[in-house]
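Presented below is the structure to which this report refers.
Note that one protein chain of the assembly has been removed; the remaining protein chains are unaltered in position.
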Amino acid sequence: MTDEMDRRIITLLNQDGRAAYKDIAARLDVSEGTIRNRINRLLEDGRLRVMGAIDPDLAPSKQLVLLGIRIACSKDLSKKAEEIARLDGVLALHLTTGRFDILAELWLDAKVGLIQFLGQTLAQIDGIVSTESFLAMKSFNKWIPQSDL
Amino acid sequence: MTDEMDRRIITLLNQDGRAAYKDIAARLDVSEGTIRNRINRLLEDGRLRVMGAIDPDLAPSKQLVLLGIRIACSKDLSKKAEEIARLDGVLALHLTTGRFDILAELWLDAKVGLIQFLGQTLAQIDGIVSTESFLAMKSFNKWIPQSDL
Amino acid sequence: MTDEMDRRIITLLNQDGRAAYKDIAARLDVSEGTIRNRINRLLEDGRLRVMGAIDPDLAPSKQLVLLGIRIACSKDLSKKAEEIARLDGVLALHLTTGRFDILAELWLDAKVGLIQFLGQTLAQIDGIVSTESFLAMKSFNKWIPQSDL
Amino acid sequence: MTDEMDRRIITLLNQDGRAAYKDIAARLDVSEGTIRNRINRLLEDGRLRVMGAIDPDLAPSKQLVLLGIRIACSKDLSKKAEEIARLDGVLALHLTTGRFDILAELWLDAKVGLIQFLGQTLAQIDGIVSTESFLAMKSFNKWIPQSDL
Amino acid sequence: MTDEMDRRIITLLNQDGRAAYKDIAARLDVSEGTIRNRINRLLEDGRLRVMGAIDPDLAPSKQLVLLGIRIACSKDLSKKAEEIARLDGVLALHLTTGRFDILAELWLDAKVGLIQFLGQTLAQIDGIVSTESFLAMKSFNKWIPQSDL
Amino acid sequence: MTDEMDRRIITLLNQDGRAAYKDIAARLDVSEGTIRNRINRLLEDGRLRVMGAIDPDLAPSKQLVLLGIRIACSKDLSKKAEEIARLDGVLALHLTTGRFDILAELWLDAKVGLIQFLGQTLAQIDGIVSTESFLAMKSFNKWIPQSDL
Amino acid sequence: MTDEMDRRIITLLNQDGRAAYKDIAARLDVSEGTIRNRINRLLEDGRLRVMGAIDPDLAPSKQLVLLGIRIACSKDLSKKAEEIARLDGVLALHLTTGRFDILAELWLDAKVGLIQFLGQTLAQIDGIVSTESFLAMKSFNKWIPQSDL
Partner (left out) sequence: MTDEMDRRIITLLNQDGRAAYKDIAARLDVSEGTIRNRINRLLEDGRLRVMGAIDPDLAPSKQLVLLGIRIACSKDLSKKAEEIARLDGVLALHLTTGRFDILAELWLDAKVGLIQFLGQTLAQIDGIVSTESFLAMKSFNKWIPQSDL
């Protein structure tokens, strides 16, 4: 169970993922060991991830793309989504309500990356009915867990 | 300038943002001081952010929403985008090509959060022509820099 | 609080809203007074409604219409929705995610009812950006709380 | 044939489906036996249903969804519609004019219910070309003949 | 009231609007005077129109266009429709369900006629939100009551 | 070749398809024989049709529907169109530019006619990808060459 | 008037705009003076343009964008189009049938050029209702009359 203390730790890590255990401990007025234990348990349980990330607008050789995907109605919607989520270039993926079945966040080579993704990478998955791409020309507060600066 | 060493540091932090300076140093075969200096400079320059983040599927009281926004053509497209990016509940925002002018990532209270966002928060910004929402029912590899577990 | 007994009562009323108190009592093995009290409290609290309803396909002079509505972004989304919900001919109304802001269920005179609704009734509400109508040509399991047989 | 007396009975039952036979009789100035006979005949003929129903906004574990469905043009449009109408989670279904072939009203578990419906329940029906979902975030005057309070 | 005899007369005129009164009379086994009287009454009542018409594909200087129109929601939907129906170039006009409020059939000069219609003729009507044009490249069984061969 | 005299004859027949040969002759100041010959030649060549037609708004048992059709890209676009044009209920059909491949004008039984057309009549034609229907709720200056008053 | 000889000259210039007058003359078996005169007259009349152009895929700092534009219905559709056609970055512009009023071909700085065009350049023109952008990721046989290699 995540309690109030966990939430306060996570909030501090949201702002500074590199914060030292002892500084977090001082802020929350508990022992450093407690902080260390709790963070480790949160990380092990998958309830927390601390990740280095870059600003997409500072990576000129890369392109952030949001891709709406419609897939043929089938018994394996979640399995399909998992397969697509594992493809090279897919940062994150959402099963969504509305006009698309899936909205994927892609991190691709500028210019030709999307053609390659659609024509080669995604083409391995069958049952894709149609796609619609949205290129992020400029992003605000977006952080990409990649190192392509 | 970001060099190969910086990129290797960022790659290690992508995977584990809490990695100790000395472990990174050992992996890259340089001194701990070098790693510490480089990480600090990357953070100061805004080229790197290390952030604690949670899995949206583990936060049942919250809802991740992608919101397509069309705004009236005007001289202040970028300024509008900045204003919207600062609104409560907006995680990230993209100026996009295609059918929408803006795609925003929202982190809202489940059920009524989107109504409140559209009817109160976003309604403060004039010039919004229309919106179209996509609720993330399930996400893969998505990490939210918030603490609402 | 709604408990398991309440739910079992509601389930029986789902199937037969006219079921006698004593029959429900016999089915659930409690006293008739208990059933009567519980039903009355559910009704008073607005947690239950028992309503007579007709099959729309048996009312040839009437037309069931689903109407998607987009309204201008404004501070009074919920208030607008309430106003529209009170209009003559509106059976029910939903604030929805996706392509429309509102989906309304309308019960109108066949042929000219929709023209009158759009051109007179709905036209009283300002801020309607666009509408898109879907006429129900045939319905399954739909029950309308009206008496236009 | 439904006559004026039938319609007046139905109107009273619209407002209060639990109204006692003798109260209806008093209101319409006829004998209780006449009311009882007429209501029974209306129910038997399928011209009237009296049903207990709940307010969807009071059932936090459930989600009302409107689902637009396009099905491949085929000789069995009505049969398909009937099959879909019988699926678990489908409250009502309409063959509609316009952009969709079918609009279905779904009552599903909050969060994962729609994924399960699309990926498992609806996936049993072949010939579905595409779907577009609209989640009801808030409903006005909507009553669901279920007991999930 | 239109009776079976009227309908049989109209059916014959559907096929051959120039059919002689006496030939129609012979076909229907009544007197020529009866036919003449009935046709005149149908024409006077507006229940029948007999019109000369041409095949649009034989008029190369003209273009048949179907135009979807969305108009701002307003109290005068029918009046607007009437105004548009009277514009030069409008053959017929329909208030429609679905994505458009109005679908108009236009008969315009090839090439520049549609630009002139949109930019000059229709521009006189205010409250037009958007239009979407469909040019008929080839028509089957379409007859235009004009003389531009 | 259609000349100015032909066009003047057609214009008179546009307004009154039953105009007597001698009246047309008087109006155009030529002999009745010339008028008769020219009209017969225009009719024989398919350059003119004179047809009795009714106002769709006066035929309550019937429904005018405009149907957008997308068909799978194939070598027989024109042949497909011809097949559809010959189906029961199809008044006229257009191969169109834009969002649809075909726009058909349908004259169907009110209420269930469209379901039957889509599910039975049109379902005989393979290669139909999707359809979108627009019901004419009210028409201006539309004349239907049928007799269903 | 453009005659067959003119057309043959233009065809040769299509393939090689730098072809020497005497080579064209030899190919068409007329005198060099005739060729020179005819080309000059074609150029002066605006019936021919000979232009140097580059392959957009070889200009990495630039981006070819097709932009669909909807403009508010107004008396100055053609004037608006002319104004937009004169804007910096607009290569060519088309008044089109269908979903957009205008389709413009833009030649912009990669990455931020489209944001600047929408937010600054196009924003000077009032009456723009909405835009939808299509980025050319790769082009075949497209030649841009610019020099940004």
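A, B, C, D, E, F and G label the chains in the order they appear, each numbered from 1.
By definition in this document, a residue touches a chain if its C-beta (ideal position, glycine included) is under 8 Å from a C-beta of that chain, and two chains touch if they have at least 3 such contacts.
Given the structure is predicted, the values throughout are model-derived calculations rather than measurements.
All shown chains touched by the missing chain in the whole complex, by label: A, B, E, F, G. Within the whole complex, the absent chain has one touching residue among G:K22, G:R41, G:K75 or G:K138, and that is G:K138.
Although one chain is not displayed, its contacts with chain E can still be listed: residues 60, 110-112, 114-115, 135, 137-138. Residues of chain A that touch the chain left out of the display are 65, 114-115, 118-120, 122-125, 128-135. Residues 97-99 of chain B touch the missing chain (whole complex, contact as defined above).
The rule is short, and it goes like this: only the chains that are shown with their structure count from here on.
Separation of chain A from chain F in touch steps, taking the shortest path, is 2. Although chain E and chain F share one sequence, what matters here is the overlap of their interface residues, and that overlap exceeds half of the numbers used.
Between chain A and chain D, the centres computed from C-alpha atoms are 40 Å apart.
Chain C and chain G have centres, each the mean of its CA atoms, that are 57 Å apart. Listed for chain A are residues 78, 95, 97-99, 135, 137-138, each touching two or more other chains. Under the stated contact rule, the graph of chain-to-chain touches falls outside the line, ring, star and complete shapes. Annotation, chain-chain contacts: A-B, A-C, A-D, A-G, B-C, B-D, B-G, C-D, C-E, C-F, D-E, D-F, E-F, E-G, F-G (touch as defined at the top).
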